[in-house]
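Note that this complex is displayed minus one protein chain, with the remaining chains in position.
In order of appearance the chains are A, B and C, and numbering begins at 1 in each one.
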Amino acid sequence: MTKTTLVDLQNRKDERQIGIDQVGIKNINWPLRIKEGKEVQTISSNIDMYVNLPGDLKGTHMSRFVEVLSEYQDKPISVKVIRSILMDLKKRLQATSAYMNVRFMYFVEKSAPVSKKKGFMDYRIEIQPFQNCEESEIRYKLSVPIKTLCPCSKEISKYGAHNQRGEVTLSAVCKDKIWITDLLKIIEDQGSCQVYSLLKRVDEKYVTEKAYENPKFVEDVVRDCAMSLKANSDIKSFEIECENYESIHNHSAYSKVVFDRRKR
Amino acid sequence: MTKTTLVDLQNRKDERQIGIDQVGIKNINWPLRIKEGKEVQTISSNIDMYVNLPGDLKGTHMSRFVEVLSEYQDKPISVKVIRSILMDLKKRLQATSAYMNVRFMYFVEKSAPVSKKKGFMDYRIEIQPFQNCEESEIRYKLSVPIKTLCPCSKEISKYGAHNQRGEVTLSAVCKDKIWITDLLKIIEDQGSCQVYSLLKRVDEKYVTEKAYENPKFVEDVVRDCAMSLKANSDIKSFEIECENYESIHNHSAYSKVVFDRRKR
Amino acid sequence: MTKTTLVDLQNRKDERQIGIDQVGIKNINWPLRIKEGKEVQTISSNIDMYVNLPGDLKGTHMSRFVEVLSEYQDKPISVKVIRSILMDLKKRLQATSAYMNVRFMYFVEKSAPVSKKKGFMDYRIEIQPFQNCEESEIRYKLSVPIKTLCPCSKEISKYGAHNQRGEVTLSAVCKDKIWITDLLKIIEDQGSCQVYSLLKRVDEKYVTEKAYENPKFVEDVVRDCAMSLKANSDIKSFEIECENYESIHNHSAYSKVVFDRRKR
Partner (left out) sequence: MTKTTLVDLQNRKDERQIGIDQVGIKNINWPLRIKEGKEVQTISSNIDMYVNLPGDLKGTHMSRFVEVLSEYQDKPISVKVIRSILMDLKKRLQATSAYMNVRFMYFVEKSAPVSKKKGFMDYRIEIQPFQNCEESEIRYKLSVPIKTLCPCSKEISKYGAHNQRGEVTLSAVCKDKIWITDLLKIIEDQGSCQVYSLLKRVDEKYVTEKAYENPKFVEDVVRDCAMSLKANSDIKSFEIECENYESIHNHSAYSKVVFDRRKR
């Protein structure tokens, strides 16, 4: 039996007349290439790829999603390449909308505040491009660990103040020229103090004292982030969340601000 | 130092004038009571509770969320009780909106299709009530395991067909009188075959043959769910997703249909 | 076709002569009953059940594991009941060894240290019973959240000290008469301070100051736990671990002590 005789069930008509908003592959692990300066690096990513399906077609063609991914294997990922992948998905699958979710760990070398010793900080990133006939946009999700120190605990206690690791998550639709590292920098500085992978004793002293001098509620963190994000006109809309892994509880404190420049 | 002399920082004025959409506690594990027939059962749940915060107030009062939860400890959970919790949250925290996410495992005793032997099936449930000054709604999220058998694989192969576990997730806003078990039943029957915890050999034969006679793409599953859900006028809007943990790949096939009766 | 004509492949001879150490069902969600005072409560559990399989038998009978579980559905779980389940597994599956892992969330009502306000604390518990022809033992795993404050940070800083949530995990083989709540109490008090679900402002002051007065490295926590555990002759052997979710890093500090009374 040759390929041509294998029936293409997916191409048949569907009687139910229910259009499908998103159909495709989910949770595929894939090596991506990214350009860092002159070097090209490989990173492990986790990807979803979807298109829409009109109400009169029985099914999409799942293998073509992976084929498209394979064809871009040697191209370092960029906004231009992502747009091109979505265009190919729409063409190959005869769709009018295409979506991706691309999740990966991003590393930035960061110096300790006093000793200047270097170590890597890790950030969870998700890029969510979307494209239909009229529109095209890219949503960036960044998760940034910070340190927060409770203003109330400091105010009411003879000494000390409870503090903890928090995680700020930004989800933003931006203009094309945005840099992930710029978004990270905006957020990273809005806790009571930044966190680092490598801290010598002089650094630990600095971090401890800085946090004590700079207490912030979970509400303060998202408000200060929101102020900085609103001031950047390259960011069209955002949701900013902070979750503090409270050191005095076994649950989190949480806060969220939503903003859309286009709806003002 | 007595309680009255402990400063209430949260009540202070905030100059930034940035209203907070959601603030509160996240990811707290808590025992809930539910009524099953005449018996009252305790279930483990995982809860988020949020309110809004006006732009001129510095912070919310985190401990009051847990106090409200504690006060309802003896009351079996119901739509009425949930509404009352949200009202209390708004009052105690001087807020205009209140939100909850309540996640738990739900068990239903289910008979095998031929032997009628009984075992428990488990479903992940999330209830998301919301309330502000004008509106009040409850969103139900249900995750239901099913079995799917690929129509294409059956069609093109001499014998056999690849099949796998899938998971259908419904997220729906419903009228008050809806029963979770009714929603589960609508979804559970839309795969190639249902799944069970306890199957004797006669049941395994039945399940294998039924799935083979009833092949379904991931697109078919969400379309058939959508047909049944649309036919139920107690459901105001829904998102229905299916994820198949493909047995021939290390990734999933995925499909989603969105519907809102109010926007038609 | 009736049940008696359905071939029992599993009962056939296997030529490979490779005995299987553990075979059975894994990751089944099941409602368990536990007795609390006079009340019987239902809790959500996640269970594995295994037996051994001799080298000359082709397969075990998976449905019988679930049948055994079903038969104990109405019996509140206890050491005696667990032993009986393992005996049934061995008999029904003609095995010489039987194993279970039973995971659930355990709630204890706990009063805040000053205001005495009550809220629930949640602990992850895993019970691992094992039985063969000669031996029978039960391993208890308990995960207990605590608060730790860094002695080094306190010592070198002008004010404040970094602190964070930590998690202590005990894995212990005990004599039959042990109580989970007693094991929890031993561990819970070994951090810089306990954590609570509900803390009013007077409690937050107490917790902050107590932690500052009682700084502990991750090494101190496991050593202090080990001292108390060694002093309890009902505990035959243990592994005690502490993981601190460092508030100054995006990684954890970790420490472990292993002890076996029988090997001294």
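Assume a contact is a pair of C-beta atoms (placed from the backbone, for glycine too) under 8 Å apart; a residue touches a chain by one contact, two chains touch by 3 or more.
Nothing here was measured: the structure is a model prediction, and the numbers come from that model.
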item: Among shown chains, those touching the left-out chain; value: A, B, C
item: Touching residue (missing chain; options C:68, C:125 or C:218); value: C:218
item: Hidden partner interface residues of chain B, rising order; value: 121-122, 145, 147, 149-150, 152-153, 156-165, 193, 195-197, 199, 201, 204-205, 207-209, 211-212, 245-251
item: Those residues of chain A which, in the complete complex, touch the missing chain; value: 1-3, 6, 8, 28-31, 41-44, 63, 66-67, 69-70, 104-105, 107, 115, 117-120, 122, 197-202, 205
item: For chain C, the residues touching the chain missing from this view; value: 6-7, 9-10, 14, 16, 18-29, 48, 50, 53, 58-60, 62, 151-152, 155-156, 217-220, 222-224, 226-227, 243, 249-258
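What we mean here is this: only the chains that are shown with their structure count from here on.
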item: Chain C against chain A, contact positions shared by both copies (same if over half, else different); value: same
item: Chain A on chain B, rotation in degrees - Cα superposition, rounded to nearest 5; value: 180
item: For chain B paired with chain C, centre-to-centre distance based on mean C-alpha positions, whole Å; value: 28
item: Separation of chain A from chain B, taking each centre as the mean of its C-alpha atoms, in whole Å; value: 25
item: Chain A-chain C separation of Cα centroids, rounded to whole Å; value: 35
item: Set of chain C residues in contact with two or more other chains; value: 122, 197, 199, 201, 205
